[in-house]
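For this view, one protein chain was removed and the others were kept in their places.
Should a chain be cited, it is by its letter among A and B, assigned in written order, with residues numbered from 1 in that chain.
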Amino acid sequence: MRFAVIQFPGSNCDMDTVRAIREVTGAEADLVWHARKDLSDYGAIFLPGGFSYGDYLRPGAIARFAEAMDGVRRAAEDGRLVIGICNGFQILLEAGLLPGAMRHNDHLQFRCEIVPVRVERADTPFTSGYEPGQVIRLPIAHGEGNYYADDGTLEALERRGQVVFRYAGENPNGSRNAVAGIVNEAGNVLGMMPHPERAVHRWLGSEDGRALFVSMWRAGRERQLV
Amino acid sequence: MYNEPTAEQIEREALYRQVGMTEEEYRRAVELLGRRPNWLELGLFSVMWSEHCSYKSSRRVLKRFPTEGPQVLQGPGENAGVVDIGDGWAVAFKMESHNHPSAIEPYQGAATGVGGIIRDVFTMGARPVALLDSLRFGPPDDDRQRYLMREVVAGIAGYGNAVGIPTVGGEVKFAERYRNNPLVNAMCVGLMRHEDLARGTARGVGNPVLVVGARTGRDGIHGATFASAEDPLEKERSAVQVGDPFMEKLLLEACLELIATGAVVGIQDLGAAGLTSSGAEMASRAGSGLEIDTALVPRRETGMTPYEVMLSESQERMLVVMERGKESVAGEIFRKWGLEAAVIGRVTDDGMLRVLDGGKVVAEVPVKALVDEAPVYERPAREPEELAVFRSWRWEETPLPERLDEALLALLGSPDLADKEWVWRQYDHMVLASTAVRPGADAAVIWLRGTRKGVAVCTDGPGRYVRLNPLLGGMHAVAEAVRNLVCVGARPLAITDCLNFGNPEKPEVFYQFEQAVEGMSRACEVLGTPVVSGNVSFYNESKGVDVDPTPIVGAVGVVEDMERVCTPAWGPGMIVGLFGPAAPAPEDQGRWLGGSEYLLRVHHLLAGDAPPLDLELERKVQEACLEAIRRGLVAAAHDVSEGGLAVALAEMAIAGGTGAEADLGAVAAGVRPDVLWLGEAGSRIVVALRPEHVEAVRRLAEEAGAPFAVIGRTGGDRLVLRAGAVQADLPVERLRTVWKEAIPWALSENSRVSSSI
Partner (left out) sequence: MYTARVYVTLKASVLDPQGRAVERALHALGYGEVRGVRVGKVIDVTVEAPDAGAARRRVEEMGRRLLANPVMETFEIESVKPASGAAVEG
């Protein structure tokens, strides 16, 4: 399976993500410029972290109109894997591929640290390499990760088990229900604020992110994604 | 056309004063030019001859710095220094001040400081991989200081986080003398292959000159002059520039892509004094001339005069000289990134900086006159009278506390020594997924992904020591920064610096400056770390009060094997060892007490001399410790600096979540316990060793001629300090709480409790 990492102007975790995919899975990973429409060659698409378009107006608000988002939408529709990390999560929300929105952190500061995160679902194509309920350590780094959805949406997310990652320690941003990552109903689109691509080697303080890349790679093979 | 004073008016009405020139300087300009300068030409002279651009007060003194070594690929004089780290890799780095802009508009001042230093590094062809910030404020006991600190930190975060360069270190200190003059020094470190080294020269007659990146507006005109003037708060505020980190990120990617094509002849950031200084410097380095038509410069505002275009300090712009015929290469790359690249002139061979306005010559000044012929001042220097007062202090009169528990807690909770997580967790310190040692240790370590190597970086600047003894303080500044590199297991390579001083026209301030540079130079020579780049910031004074003389040192080293990186976090069951002097001779006790954090926080006294430092001993201690780490004999290491041994041990206990018991009884004879545990001296490193490694370390220290003593063992959940009798006995959890909560409390809106000094 080939991986694509979309590069928007202002993305800054794009290379980190490409490197993590290559190092952990050995699979091919391409940096794909945001102006490319056709992403049909890719079985898995990453929307990386960063400050696309400077995060001006709202994080992700402008990136969602990029041409590559057509390809992302198509991939989401035909069951290929789409994952947004940090700014990528914000883009998926703005694009309506996942429900909800992001507010400023409740303390109004940018927050960067390694935090405990509970894997609520280990039966998704992104998390099969973890144990259900396993608490892992992942870096976060964001100013707007305070997840919001109205009561009805939130209740539905919980009922359908769409909350995949939840902050297990102190809630670092005020996120409702301590949501750190959610999937769509079909289970093939994941958005998460923590950065698995920064936790792939013990020299980096955690290697708990590796299992996510391994899970995706395995799912891609099992589902025979391109 | 433009409503500007004529050359006659300038002379008759002494209008050169308005742009910060003295009569003598004006006369010199007339003489060099062979006629009276017009208003634009006067503008060029005034910014190029400002302290900020010309280093007219400091140039003579700075020659003292050692700048060479086999590792140096590029020394001072370029946008950043570059050193070799082996295997074809090199590191480019520089530090710069943004004190004055930050005093006026702390968020934007700090943000644009970060932006400028990033450009200085990627200009060299290096990809920026780390930022550090050295900050100084007044004590956080008034709303303005808290405001300044919050905004400066937010500005650094807002800019660095968005550009995607991890901010991995630096320090924050507080002292009375920074109350009206905060210091904001930013350092950037970049990584490159040797062959990608680019330089800021304008070579090759006829080669096109391009301005790329943001458009030019009226921001920051005369910022360079203004940076060198007293009391910025009272000056007009129009010089504040606003940063756009998104633009910077695009510029960074586009420039690195452009440099990689090999079609770039020279490239330079448009910083202070904008097109004027970058153009003149690039031409000066190549011995060429430059012709710029201001009408071709893309503008953000209408109706700008050539004067305003030449002096604008709009951010996120670069000046590029391309090979002739390769203009389209730049055009294509910049278009892809949504940026503008405009040809605005060409390289000439007549040695002139010629400014045109729609083809008509409006200024013509020899580059040499602007750069090489800038005035150089030999400022008088005189020892400040306060030094004699400091030295006359009688240390014996300092009361001795019964136990040291309270003193230790007071030190851990003092703003200078307390945990700065509140600051650095606002910085994205992990982007680029290479940060192996995160903020909070002696130095940060950036892993060179795909290799076993790492780059260690840190900053240090003991303003108090320098105030008490500028020469010795300067030595400490370098020795401590370099020692911090050793503590994480890095071989020190070179330093950059930012020399923050008061008004150099005061002989006392100039004395501090001269002596500090001398001290720094001596330490650099002995420790083998040349100065490869740097910056001087004078006139950090207001209402007649100068800041503490504060040379900040940014040090860079290489970790050969990432497996051997050390931090202060120790574990249980280890032996605690100390490299360097364990205790002073009884007659030297005053030296360890003078200038200490303990004397200041507990006895509220700034007095004495800077702590002792023997550079030869320092070198031996560093060599022995580094060798022990490289052989894998050391489990944890930490520099002993402010707060002395007790604070160093407490920090290691907190970092490792493990207590320890230490006993200095063997060396305590005739020395007061507070001096033993809280006194300060150079050349000391605490290490934690597995018991089976103690002998090997002892032998190694002996061979290197470095003192080494076993002083305790780790374990349990308390820190117990003995010198015969128990001097302090505290739960690690208590130490941690006091240390962790001090800064958030000091900055909280509810805090109205004034801290001492």
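In the analysis below, a residue touches a chain if its C-beta (ideal position, glycine included) is under 8 Å from a C-beta of that chain, and two chains touch if they have at least 3 such contacts.
Predicted model, so just to flag it, every value in this text is computed and none were measured.
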Sole residue of A:T25, A:N87, A:T127 or A:N146 that reaches the chain not shown, by the stated touch rule: A:N146
Touching residues on subunit A - with respect to the absent chain: 57-58, 61-62, 65, 93-94, 99-101, 103-108, 146, 148-150, 174
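Here is the rule we go by: only the chains that are shown with their structure count from here on.
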Averaged-CA centre spacing for the pair subunit B and subunit A, given as whole angstrom: 36
Complex contact set, residues of subunit B against subunit A: 154, 157-158, 161-164, 244-247, 249-250, 337-338, 424-436, 438, 447, 449, 562, 565
For the subunit A and subunit B complex, residues of the former touching the latter: 9-10, 12-13, 15-16, 19-20, 49-51, 53-56, 109-113, 139, 141, 143, 195, 197-198, 200-201, 203-205
